[in-house]
Each structure stands twice: as structure tokens, then as C-alpha cells.
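Dropping a structure here in C-alpha cells format, bear with me for questions.
Every protein chain except one is present and positioned as in the full complex.
When the chains are written out, they are named A and B in that same order, and each has its own residue count from 1.
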Amino acid sequence: MKDIDKYFFGKAANDKVSLEVKPGEIHALLGENGAGKTTLMNILYGIYQRDGGRITWKGEEIHFGSPREAIDNRIGMVHQHFMLVPTLTVSQNITLGLKSEGHPFPNRRSIDEKIRELLSAYNVHISPTDKVSSLSVGGEQWVEIIKLLYRNAELLILDEPTAVLTPQETERLFRVLEKLRQEGHSVIIITHRIPEVLEITDRVTILRDGRNVATVHTSETDSVELSHYMIGRELKTISRTPNTVSPQEEGLGLDELTVEENGRSVLGPLSLSVRKGEMIGIAGVDGNGQKYLAEAVLGVRDCSAGKVRLLGGDVSSASIQKRKDMGLGYIAEDRQNDALIMDMDMRENVLLRMYSKREYVKTGFIKYANVDETAKEMIETYNIKTAGLGKPVRYLSGGNQQKLILARELAGSPPVIIAFHPTRGLDIGATEFVRQKLLERRASGSSILLISSDLDEIFALSDRIAVLFHGKIMAVLENDGNVDVNYLGRLMAGESAESGSNSRRVE
Amino acid sequence: MIETGLIAALTAFLSATLRMAMPLTLAGLGETFSEKSGILNIGLEAIMLSGAFFSFIIAFMTQSVLLGVCAGIAGGIAVSSIHAYLSIHCKVNQTIAGLALNFLIMGLTSFLFLIVFGKSTTLPECPVTPKIPIPVLSQIPIVGPVLFNQDLFVYFTFIAIFLAWFFIHRTEWGVSLHAVGENPKAADSAGLNVFRIRYLSTIANGFFGGLAGSYLTLGLLGFFMENITSGKGYIALVVVILGRRNPPGILLAALVVGAAEALQFRMQTAGIPVPSQLFTMFPYVITVLVLFLAVGKSREPSALGIPYIRSRR
Partner (left out) sequence: MERLKAALSYILIIVIILSLAVVLILSVGSDVPKSFMSFFRGIFGSLYGFSEVLVRATPLILAGLGVSIGFRTGFINIGAEGQIYWGAIAVTTTAYLFPGLPALIAIPLGIVAGFVAGGIWALIPGYLKARFGISEVINTIMFNYIAINILGILVRTVLKDPEYPLPMSSKLPDGFIFPLLMYPTRLHLGFLIALIAMVLVYVLMWKSSPGYKLRVVGLNQRASLCSGIPVKKYIVFSSLLSGGFAGIAGVGEIAGIHYKLLEGFSPGFGYVAIIVALLGKNNPFGVTAAGLGIAALQVGSLSMQRQAGVPASISWIIMGSIVLLILARSTLLTFFAEKEKEEKV
């Protein structure tokens, strides 16, 4: 792929990106979230159409209009969200959409045989007659891979394949990938995990912000260099007053917090203590447990073990309402789905937080006069540009929507605040504003848990930085201006904390 | 002597049950195809009524049962196509579309009937399909007359059930149909044309539903009147759930309902004072129980009632 351009709504997701993969090679496409890796592969696979550049496959220029064409040309992709029908068997899923011999009366037995051979050739212990619903997530991924091999894929693209695997399953996957390489298949792995890149790949292409950074041979590089490529940036000057008042009182406490899903632990055990007047930034690549963490503290998700403490009190089994009443403010990452009712107007969205307070609801009736007054105050204080109190918030810009959420959640100075991607999708002005407000809260003594995949933000605001990877805290660093960014990058990419660094480690 | 009387009564009862169950079976079969592909058609009543009306009109005018049946099928497909367009292309709420169609067709058939026949106290009649006994087999006591001394509709239905079962469970088309209703995204990415499969399944719905309506007029009753289906379309929806969207199951479920109806008639003519409603209520109570027990096993197609929107950029 050469000089691929792809624009979404005027913003370049891919800017003159080039990629070259040789036959019989395992090639990693490395980068942070949003770097443009998946977009590039979706263009190759025919899901998106490129805006510029050329793609050649086996010497010929190609242009796929749909995944079907890619598959016909022996290119296959396993997406992050599996495309399987749970109520059908493995064998039926693999042959879905194909006209097997004897169509439409397939000889199930001979097909199953073929598939069984394929499965055992790669040491996959699944029977073709198993229903997909009975498989584990790892098993489902095997089915997806075998599906590609059954269709004679020569090039396989795997999007974050290890995201859903245990370490043992990852090992098995790597053995299979090696076998594929020996057989002459090419594999492109989209990932953000450096240790795996180092273990299995031949070459690595790093993307950042939609552009090529470098392409290197794996054997000639190391994690330091790779994390530098992946994340490397200059530290911007921080205009944040260090935490002068250091009370030892805890605002938010997490004690061996564990969250499970489908029997697997997706978060923890995780322990953390956020003091009053302190902001801890949770750094990490998206998808390493941030969502579970935020939801567990809010109360939307049950924790299977461990405790959550607000201002010293155990709230692990308290309702969300109770936690809010105790003083928890929550700035959601997905404002349209989690925090706002798009078709309701400003007053009713403000009410979303206030409906349990006496001054707004009396004997079941809503005192709209008070709601209006509060809303007007918020508009003034936070400078929210709105067409009117009575218009649906759908018509507010993203920045103004976020301001509304901030105003609402921060009203009453809640002592504990969770800010989950608080500046996502905002322009510079709105971003500055939000960060300002968070710092103000911090100065007045609130404990703030900042979860963000934007490292600039983490550096600008946090007193301490905790790195989250695979649901566990790799390390907690003091943000004293001397943080080794590369070390941070490696922690984020899964390296354990032992390897030397210059940063002061805390806990 | 009592024995033969009893046997004769039993035979007559079973035979009537089977015949009454036929429209439900056919309609249920059509709805099964539709639902398996993800389209819920509450307007099954409209399809049946349309089939009943048009088959009657054409049979009356041409005195030919065959042409009547064709007209009934056409009528059914016409209605189901409207539903298909609204559900697949316009992606509207399928429940409301179905309800609106029910009202529309009810009014339309009544209206047209009045135009053609005017207001008369005697109901116009049409030719009825004759019973065709199958030699030898129809001589078997009880089972013989019940199963093998029926009209062509019944025989066709038996064959249709078998073919439908085979189609769904033993062919690749059936697998594709299932995939479209369960996970249209997966089906789409596997190269299946979700929209086309859904359109075809609604045509099947119209075909069988129209046929079911035709049987009502040309097979069972021999006449047409306003709102002749009187809720059978809704009952067919019940049959689909009771029968777990599985053709042989649908036949069984339809028989249960048919038996309740036949029993009700018997009891009324016999003058037994037990309220027949106890029996007519029976299938619905069972369905609720079935729905309740099937919780967790999630028996309905996951994408049922949800329009498929293909997001491409």
C-alpha cells in the first residue's frame, strides 16, 4: 500500500501512509489508538474506500469494493468484533455464504472432515460440530482464523488478536502464526502491545496520528525505540501548581477491586488511594480496563471482589443514587449515551443529576422554576452557548454539551470526581476550559480520578500517574516533571515495571 | 355398536381438527420463514384475509378452484410485499406496520365485497375443493380417513411441512436464512445479501399466508363474509411460537389449537354447559408458559424485528 490517504469529515485518518508486506512474513502494524491502523486495513479489505494512493497485491493494482472481493483475492481479516452466528455450528459458520459442493444440499460429513483436518493441523481443539455459543472467546477467534484458512487466505489480517486472550491462549496463537509463516502465508497484526511485537513479528511499521513513523526489522530494534516511535512526544510545559496542601485524608479508595466478565477477570485486583485535593491520572491504551474501572466506581457495574470507598465509607454495595448523594461526580466518556438525553432540553438534562434533591422536587412535583434558575446559573458560569433553555441538547455543539455535563456534575463541589475522557472530541478552547475546571476542583480539595488515553492531558493535570494494562496497575509514578515518557510508553504497552527507569516510582 | 359409534365420532373429530388446523399451519409456515430472516409480521391477519377474499372472488367468477387459489396466493404476496417494503426499505416499526395493514385490508376486503355483491342476506357461494381419498391408505381405521381422505390443500400442506423442514435444516439456503435472522452483520460480511434474503422470505410469507386464506374460503367454508379470518392471523403467530419456528412443531401446535376449536364446536352442539372458552383459552396460556420457560434459551432470532442498517463509509 503506497501513500494511502483517507479523510473522515475533513480530518485525515490516514495521511500518505505506506505499508509493504512480504510473502511469508509476520508484519506488525503498531500504534496507539486512533493512529489509523484499523482504518488502513479496512481500506485494504474493502470496507472503506481510500481517498488517495495505490494498493498493489501480488504485483497487480487492486481496488476492493467490498470484503467479498478481498476474500476472493485471498485476503482475509479477523475483526475485533467477531462475525459469527452463535446458534450455528463451527462448521456452518466457516462455510457461511460459500457454495460448497453439492449446493444447496451440502455433504456435511465431508465438509466436517475437511474442517476437522484443518483444525488439527493447527492444533486447535474444537470440533466442527460444536455450536459457536459453547465456545470461549478465544475459541471463537480460532473459528474466525480457520474460516480464513478454509477460504485459502494467503494474507491474514488480525486486528488486536490478543486483546481477548489469556497468556496461554496467546502462546498457542503465536505457535499457529509461526506455522502459517512457514507455510508461506503472510500475516499483518494490528496491535499496540510492544512485547508481543518483539516476540513474534519479522518487521514492524509504526503509525502515529495517521502517519508513518518508521518501518524496522524486529530483530534490529528494542522496546525503548518502539515506544519512542509509538508515543514519543515533547513534554509540554505544565501550568499546574503542585499539590501544596497534602492532606492525608483519602477521598476515593479502591481496595483489591476486581471485576469479572464471562468468568474472566477484566479488572484487578486493583488498589488505589486518591487523597483529597489530589488528581490521579490513569494512563493506558483504550481497552485495558478503563471502562470497567469507571463503571465499578460509579456503581453501574458490580465488582466481584474488593471494595470501593468514598470519603472513607464503604460504598461497594451502595446504589448509584446513594453514591451520588454522598458526593460522587461522574463525567462520562460517551456523553451522548451515558450522560445526556439528547432529545430532552437543558433543564431536563440538568435535572438528571438533581432529581433527588429537595430543592428541585417537592412531594413528587418538579419545581421547574428552581431548575431553570440553576440552569441559567450554569450557562453563565460555564459560558455555555445555547439557543435556549427549552431546546433539545442535541443541538448543542460537543463542547457545549460537555460544559453542561461538567456544570451539572461539578455543581455542589462533589468531593470525589471521576473524569473519563473528559475532553474527547472537544476543540482546543473547550478542552482548556474543562481542564481548568478540573484543576479548580482539585484546588478546592476534591479527589479526582482522571482516566484518559491522551498523555498530554495526563501530564498536564495529574499529581500522580497510574498505568493501566490488562486491568492491572503496572506502576504509579509521581508526576514531578521528570517522567520518562518512554518508560511510561513501555508500561502502557505491557512491560513490567522492573526494567530500569529514571522516574520516581511510588507504591 | 357403541364402539363403532365412538370410533366414528373420534374419526370425525380428528378429521375436523386436522382441517381446521390447516390454515393455521400454512400461515404459520409462512410466518416462520419471515421471522427466521428477522422480519416480524403482525399483519399476518391481513395476508390471510387478502388471500381469502381474492381467492373467493376469482373462484366465484371463474368457477375454478385452481384460479381461485392462484388469486389467493397473489393477494397474499401483494400484502406481504407492502410489509416487506416498509420493514426492509423504510425500516419502520414492524409491529405498527403490521397492525395498520390489518385495519387497511379488513376495510378494503369488506368494501370490495360490498361493491361486488351488494347487500344480500344469502352469502354467495363458491366451488369447494373436493376430498380425494388415497386408495388403500384411507381404509386404515381412524388414521386412514383422518389423514388420507382429505382435500388437496391438506396433502399439499403435509408435503410443504416436510419440504420446509428439509429446507431449513438440511440445506445451505436454510443456514443462510438462519444467519440473516440471527446476526445480519455476520451474514453480510460473509457475502450474503441480507436484503434479498429478507425480501424472499416475506414473499414466502405472502405465498403461504395467501394460501391459508384461500383454504379458508375454498376448502373449509365455501363462502366469504366480512372479516372471515376473525383473528386467525394472530393465532397463527401463536402457533409459530408454540411450534418454536420449526415446521413439524408448527403442525403440532396448529393441531392443538385446532383441537381446542373442534372440541368447542362439539361441546356446543352436544349442549354441554361447560364454557367452551376454557378450551379456546388453552393454547394462549400454553404459549405464555412456553415463552416463560424458554427464557435464557433465547429461542427467537436475535435480529427479529430489528431493521438492518448497513453502515458503510
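Going forward, a contact is a pair of C-beta atoms (placed from the backbone, for glycine too) under 8 Å apart; a residue touches a chain by one contact, two chains touch by 3 or more.
This one's a predicted model, so the numbers in the text were calculated from it and none came from an experiment.
Peer 1: Of the residues listed, A:130, A:286, A:338 or A:478, which one is in contact with the missing chain?
Peer 2: A:338
Peer 1: From the list A:98, A:164, A:214 or A:366, pick the residue that touches the absent chain.
Peer 2: Of the candidates A:98, A:164, A:214 or A:366, A:366 is in touch with the missing chain.
Peer 1: Quick one: say which of A:62, A:98 or A:300 touches the chain that got left out.
Peer 2: Only one listed residue reaches the unshown chain, and that is A:300.
Peer 1: If the hidden chain were put back, which of B:99, B:152 or B:267 would touch it?
Peer 2: Of the candidates B:99, B:152 or B:267, B:99 is in touch with the missing chain.
Peer 1: List the chain B residues touching the unshown chain?
Peer 2: So the residues of chain B touching the missing chain come out as 40, 42, 82, 86, 89-93, 95-97, 99-108, 110-111, 114-115, 226, 234-235, 237-238, 241, 275-278, 280-281, 284-285, 287-288, 291-292, 295-296, 300, 305.
Peer 1: Where does chain A touch the missing chain, residue by residue?
Peer 2: Touch set of chain A with respect to the missing chain: 9, 298-300, 319-321, 323-324, 330, 332, 337-344, 348, 351-353, 355-356, 361, 364-366, 368.
In this text, only the chains that are shown with their structure count from here on.
Peer 1: Would you kindly tell me how far, in whole Å, the mean C-alpha position of chain B lies from that of chain A?
Peer 2: Taking the mean C-alpha position of each chain, the two centres sit 49 Å apart.
Peer 1: Mind pulling up the chain A residues that touch chain B in the complex?
Peer 2: Interface residues on chain A, with respect to chain B: 8, 47-48, 67-68, 71, 82-88, 92-93, 95-100, 103-106.
Peer 1: Going by the contact rule at the top, pick out the chain B residues touching chain A in the complex.
Peer 2: 170-173, 175-176, 178-179, 182-183, 185-187, 189-192, 312-313
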